[in-house]
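One structure follows; several queries about it will come next.
A protein chain is absent from this complex, but the other protein chains hold their places.
Right after this comes subunit A.
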Amino acid sequence: MASQNYYDPADLKKFGKISDWSKELGDKFFDYYGKVFEEGALTAREKSLIALAVAHTEMCPYCIDAYSQDGLQRGITKEEMMEAIHVGAAIKSGATLVHGVMMMNKVNKLEM
């Protein structure tokens, strides 16, 4: 391996190359991806903010790089970006905590 890191910023530019080894599936994915982000019932701006939030919950550095830049290009403010990330974080922590009910159920079932 030439790179000493698992993640290399330069790899983001090579994303399209995944089609080289599986053209049909790669092409279908990128067509789908492009279509998803077009203006629809949601604006492209709203979609960019959703993508940014998910990029963080998925902890994908490539996606964070791409959608921070995309947000700036769309004139999205820092405050809007940070709020979107909090939405992701709230769901992420909520998802952890709501499993607490599972723990409680289990404990209640086992305990005398």
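By our rule, a residue touches a chain if its C-beta (ideal position, glycine included) is under 8 Å from a C-beta of that chain, and two chains touch if they have at least 3 such contacts; residues count from 1.
As a working rule, contacts and distances are computed from a predicted model.
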item: Hidden subunit of the complex - UniProt protein name among "Radical SAM/Cys-rich domain protein", "Phenylacetate-CoA oxygenase subunit PaaC", "ABC transporter permease" or "Succinate dehydrogenase/fumarate reductase iron-sulfur subunit"; value: "Radical SAM/Cys-rich domain protein"
item: Which of A:18, A:44, A:90 or A:104 contacts the chain that the document leaves out; value: A:44
item: Residue ranges of subunit A at the interface with the undisplayed chain; value: 13, 43-45, 69, 72-75, 77
